[in-house]
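Let me begin by presenting the structure, written as structure tokens, before commenting on it.
Rest of the complex left out; these chains stay put.
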């Protein structure tokens, strides 16, 4: 399985879905990280520092990372040119599974960083356009149909309704903390790890494990049989 | 895997989720049907005829069927006594997977037969109460925790938003028709099979197969890995 995880800023994948990625890498799946800015608008950390922090975090996760310029931190537009840039990335990495920031219409809404919303929507549309053969400007990259698009939640202060999918990440919680800790420059202001760990703890307790992370699906999950889902999330 | 499928009237399971059950039986899973009335309010068919039709349909599906009296067709209440009757059934059958009519809050709403809504809610609550040890009146049946509660759609005239889960049922479409055809008395008025087959055809075409049936989840699906879902529902 080939997984592409897209983050708007250098630390978003780490806060939102890193423990899932860590587990998939350990299971032998190929994970690629794609970061859409260098976090240049943050109160702390230079772009150079943040790129370096990202590379370290990617090593902890165990996945290669690339950067895509969509106009810069706090300036990412949801528009046609960016949609095509993202489409080209999907055709290049040819993933079966894509992870994008929870955006727009699936619960989280727009009341969050506008770059998160823009990237979530760009990835959703790009996953569609990637299979149309005639899209001008990217015809040299052969069309590609992804299998699954999942959304992850970054640092929304409040939960976003029940996730569609939940995964126990207790076994890799320490490695997750290590990946987040790579983003040293971001720890100077607000404590993002505190927030995401408290949230993962809440979701974990609710299903009877230590820590859990939720995902939201873009499409119905196609099962062969109900036996495809042996674990249960019913606990309380 | 042990599956309990609950229907308010004699033909609801057949219209709503029979092809999934047919496939699970073929895969070696144990399926139990539970019907909560004898359809005595229908314009056509005596209760005796309808019980007999149900038994024939159950044979086509390949599963035993039992009847539970909740007050009679068009008289099923969503109340505490019925909730406990249903809880007792869950403790008796001890299923890992429960299938109930789509009711109330997951899209379908209350704009449907009130018995459908009542049974959907009774099953949802009963699946919860079944694990509480002290519930009076059913203490002789040991508590039981189900693993999954899925909802199926019966004959809602309009679709109910995208399902959470979708299953290709093309391979058993003929057997499904045969199971529905057992309910001869109900074919005299409106053509329910036409409706549900047209709906299954629409959902099927949308994912690139002949016929498909959707389910709605009550709880997040707990995965071990994203690789648990190898098939994709993305087609158009």
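Here the chain labels run A and B in written order, and each chain numbers its own residues starting at 1.
As a working rule, contacts are C-beta pairs under 8 Å (C-beta built on N, C-alpha and C of every residue); 3 or more make two chains touch, one makes a residue touch a chain.
None of these values were measured; they are calculated from a predicted model.
Taken over the full complex in this file rather than the chains on view, the one protein sequence occurs as 6 copies, with 2 of them shown.
Everything that follows uses one rule, which is that only the chains that are shown with their structure count from here on.
Fitting chain A to chain B on Cα positions gives a rotation angle of 180°, stated in steps of 5. Averaged C-alpha coordinates give centres for chain A and chain B that are 35 Å from one another.
Those residues of chain A whose C-beta lies close enough to touch chain B in the complex are 1, 3, 20, 23-24, 27, 29, 97, 145-150, 162-168, 207, 214, 217, 219-234.
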